[in-house]
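Each chain you see keeps its place in the complex, though not every chain is here.
We just call them A, B and C in the order they show up, numbering each chain from 1.
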Amino acid sequence: MKSAVVVFPASNCDRDAAVALEQVTGQKPAMVWHGESELPDVDVVVLPGGFAHGDYLRCGAMAALSAVMRDIKAKAEKGLTVLGICNGFQVLTEAGMLPGALMRNARLKFVCRPVGIDVQESQSVFSRKYESGQRISFPVANGIGNYFADAETLDRLEGEGRVVFRYADDDNPNGSLRNIAGILNEKRNVLGLMPHPERVCDPLLGGTDGRALFESLFESLS
Amino acid sequence: MTAQSTVTPEIVREHGISEEEYARIRKLLGHAPNLVELGVFSVMWSEHCSYKSTRAHLRRLPTKAPWVLQGPGENAGVIDIGDGDVAVFKMESHNHPSFIEPYQGAATGVGGIMRDVFTMGARPVAMMNALRFGAPEHEKTRHLVAGVVAGIGGYGNCMGVPTVGGEVNFHPSYNGNILVNAMCVGLARADRIFKSAAKGAGNPVVYIGSKTGRDGIHGATMASAEFSEDSGEKRPTVQVGDPFTEKLLLEACLELMATDAIIAIQDMGAAGLTSSSAEMASKGGSGIELDLDRVPQRETGMTAYEMLLSESQERMLAVLKPGREAEAERIFGKWELDFAVIGTTTNTGRMLVRHQGRIVADIPVHALSEEAPVYQRPVIHPLARSDDTSFDPARPLFDSLLKLIGSPDLCSRRWIWEQYDWSVMADTVQWPGGDAAVVRVHGANKALAITTDVTPRYCKADPFEGAKQAVAEAWRNLSAVGARPLAITDNLNFGNPEKPEIMGEISACIDGIAEASRVLEFPVVSGNCSLYNETSGEAILPTPAIGGVGLLENIHRMATIAFRREGDAIILIGETKGHLGQSLYLREIERSESGAAPAVNLESERRNGDFVRTLIETGQVDTAHDISDGGLLVALAEMAMAGGIGAFIPNLDRDPIPFLFGEDQGRYLISVPGSRSEQLMKDALNAGLRPGFVGTTRGDRIEVQGVGSITLAALRRAHEGWFPRYMRADELPPTN
Amino acid sequence: MKARVFVTLKNGVLDPQGKAIGHALNSLGFPGVGEVRQGKVIDLEIAERDESKARASVEQMCEKLLANTVIEKYEIEISP
């Protein structure tokens, strides 16, 4: 599996994503600067967490307009697998590659803590190594992670099995509607999620629940 | 304002320069300074930059050890952590700005200390923050807590550097002067350290980062506003942080540092362009010429005075090898940062500044640095207090325990640290809540342990013992996770040094730090002083905050505070006399801040710590916790809550209150499987220690035989309850 | 010319900040504060001299960047 990680100005989980990918695939991902007009030939591209462009104006708004995103959008329509984590999720919604928007946390504060996550959907290249209904734990670290979409969109997402991850009922850290933590696009080749699987791929760091996500990609794409 | 405008005695006074100092300036210059030169002297000779009140005393601090590669004198200290790796760290205060504007004050404090670290060539890998606020019931406190915490998070989170720990105290003496001390730890390679000595003449001086605005120009400009071009709305002096630009600056600097184009580099911190250029020239034994017309400016009509004194954030000054400008400009262009060649180094030993074709300042560099005043201020040596510490023996033990762990100074800080990204960079092995934060050296099997400590009430009662205790507690916290303590940074926060009693506190605290750091081989490699923390004559408690860094050679041999197994023997290392003086028990339960501060016996401190560390290093112990604020029972409760396992304490043969709540120093609680406890006790005795069997881990409650018990659930409710309840005040969390 | 752009949340999109402000105002003892909504105001200086051309280009800026039309609406004011 060949992978790439996009680096926007003030991305800051790009290295973490690269380390997790290398651990699982044994291959270093290509690190791609946001200004590149073309993505190298890869099977999966990760839009990492961070504060692209300082999160100024709106999280992900400026990053969504960068040169490399044009190419990623085009290739995603042809089936390229795209994973957006945290800030990467925000970029995907701003780029119109995923529905809805991420808004300020209901408690208006940045929150960093492990959160109980329910896997809703194991039928995807991102989650096949999980069991549907499995309870796992990922850390969140966001101030703008409160997922919003209108009722029809939410119904469709649920109806079409595109809600892959949900916050455990009593553990929604940011007020996301219907406890949504991660969703797929219609083609199911683009996933955006707020929590950080890449930070729990090593027992020393308090868990390994994130590995299965990268292993799912590995299994699906190699 | 024109450079030529005459300098009146009022203006001199407004610049905080005494008559003697002014006479000295005239002598050094050979003529009266113009306003620009006066401004330059006023910042370079200020307490903040010159350390004129403390420098003579700071010389008493031990700063050397085989593993110290850079002690005080550079932007941050550097220590060897093996395999060619070094740790680079420093702590710095942003107290006053944080009181004026808590969010931006704290945020820019974080940005400033990060620049001190990456200007040395290190990538910041961990942030700590030591905070002191006024009484919780004071009307300003809640707002200040909310703003400071949001500001630290807002900046550090965007930088992608985990904030992994710190400390927080509340005390009325900080009502008008909160303390915000931020510490940054970075990693670099020993052969890639960058310094600030601008050696050699004819080298280009380049300006990097954000444009210069009228931010943070010291109060003097306010006073001399009549000299400025625009007399519009009163000029704000509050600096606003731009963590986005700082993140770009970090990456761009590290990219440039990977080349060999840099001769010297220095962040523009306090007194911005002035102190950075003067310090670099002075350390390099060279001179420097600046052309202010080339300085990237954010506002129009800025005067030379304003540009030289501006404290706009996210700026750096570097001296490059001749001919390397284009290469550097390409890198900063990629990161979309301002870059300008604004001058050159000379061999004249003078700082020569041009603006609009005129020379606006011409000052011998040594006059700004070596010749800066150093004062031996009068000192009244403080008397250690030793009044009585009576208490009511009839008070129910567990009520007191609940009160204590639910009190502002002992309750859980979760409300704070959940607002900090402590797991970014995916190397945080121990996050807030333990004795020391543990951050893995990326890609290696070793880790840094980091802590900040000081107990101001001890320092007030006995500055010498209190400062010793601060260093000892830092050393103890590092040992408790299994790390070898290596070095410290200090942040000396005090009142007005012109008062002999305050100067006495400063001097005694420095002696205390010096003694502990000598005996524990825990040298001072960097630090910072913040004086004049007074409001209407009331000084803060003496607060010499200590930041300690240690090394875990094997990340898999580490201890945490959490009980891990039922049936473990809980063993006390270190002697317990039951010292209640200055204890939180007296303060919170008996409402008296009385008694002598606990004394630290540095020899037994060392013996106990080395013993515990060895147990951890050899894999015999994986649960350890030092005993500090609140005493033994509080430490035990923390271990139980962290592990979700209770404890049974058999009949006490000791007077319970002093034994369980006394704050004797140099103590640890460890737990080992019952089967191994006897051998361990023997080993301890052979090592000349006095180990004590405290009890056994078990169940969902802490039980003291013959006294009663309390459930972990009840303890947690009290421990986690206070902060959220206090901050649920109907106040908006500050956002930028 | 100068352009002032208001970016506010569409009706029906919940506004946590507005809610918090309203709550805070009430508890600060300001009576009769009803709904509160918070938005952004963006002031731009633009070279364009012709008002309608200016408005047109600012409108494009809004569509492309300044507003997220999934959740936000915008108004534009042009002044010399």
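Simple rule for what comes next: a residue touches a chain if its C-beta (ideal position, glycine included) is under 8 Å from a C-beta of that chain, and two chains touch if they have at least 3 such contacts.
All values reported here derive from a predicted model rather than from experimental measurement.
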| item | value |
| --- | --- |
| Formula for the whole complex, using the labels of the chains displayed | A x1, B x1, C x2 |
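We adopt the following convention: only the chains that are shown with their structure count from here on.
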| item | value |
| --- | --- |
| Between chain B and chain C, centroid-to-centroid distance (C-alpha), Å | 41 |
| Cα-centroid distance, chain A relative to chain C, in whole angstrom | 29 |
| Centroid distance [mean C-alpha coordinates] between chain B and chain A, Å | 35 |
| Residue list for chain A, restricted to those that touch at least two other chains | 104, 107-108 |
| Residues within chain C bordering two or more other chains | 17, 20 |
| Chain C to chain A touching residues, read off their complex | 12-14, 16-17, 20, 40, 64-66, 68, 70-71 |
| Complex contact set, residues of chain A against chain C | 57-58, 61-62, 65, 93-94, 99-101, 103-108, 146, 148, 150, 175 |
| Residues of chain B defined as touching chain A within the complex | 150, 153-154, 157-160, 242-245, 247-248, 335-336, 417-429, 440, 555, 732-733, 735 |
